[in-house]
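The other protein chains are all here in position, but one chain of the complex has been omitted.
And then chain A:
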Amino acid sequence: MATSTEQEAAAGPQPKPPIQVLYCEVCTFPPEFCEFGSSLTKCKEWLKEEHPDLYDRYYSEEALQSKMGTMSLEQQTKLEQDAAKKEAKAEAKADAKMKKKLASQVQIKRIQRQKNKYVTAIHGLEAFDIDLKKAAKLFAQTFATGSSVTKNLQGQDEIVVQGDVSDEVFDMIRDEKGVLKGVPEANVELVEEKKKK
């Protein structure tokens, strides 16, 4: 302690530099915590590939031995079982989500409000993890028109854009403009709602 204070006094106060922490690209945790996440197998593959030195540090035989620290063998076994269970669960969840995504539809609806006035309602983007507020903003900017997130009659969120921009919106989704990413073209449908006479 004394030496660092002396150094500081000599050189004047210096900001302490930040530590650059490495985070796992799979689970976002520092790699030492991957074992507690729900994707250990993938995390290990990534670490072995990208940082083999760290891989040895965390997963070598000795590391596994010393890591147990004050835990009993029983606790450690339980932990490993939990990790495997968690991983299986996370995979099943991801699968289910993917299936749900593939089955989801995005609907672009052209709605006639008055004789010459249309609005375009876009429904279902959230199933593809698209931020509706950001998408609404993108539409507003692209078409220089009003665009907002509202609830439809069924209580579901949808984006309503002023004017008939349904074909343009379809193109934007197909071309994955901005935040509009990850919707297969086959899952987008264009529909028309005529004004009731």
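Quick notes on this structure:
As a working rule, contacts are C-beta pairs under 8 Å (C-beta built on N, C-alpha and C of every residue); 3 or more make two chains touch, one makes a residue touch a chain; residues count from 1.
Keep in mind that, in the parts below, contacts and distances are computed from a predicted model.
A single chain of the complex does not appear, and UniProt lists its protein name as "Translation machinery-associated protein 20", one of "small monomeric GTPase", "Translation machinery-associated protein 20", "Alkylglycerone-phosphate synthase" or "S-adenosyl-L-methionine-dependent methyltransferase". Among A:45, A:82 or A:95, only A:82 touches the chain that is left out of the view. Checked against the hidden chain, the listed residues A:48, A:99, A:133 or A:174 yield one contact partner: A:133.
Residue in contact with the omitted chain (choice from A:16, A:115, A:151 or A:194): A:16. Residues touching the missing chain, restricted to chain A, are 13-16, 18-21, 27-30, 32-33, 36-37, 66-71, 75, 79, 82, 131-133 (touch as defined at the top).
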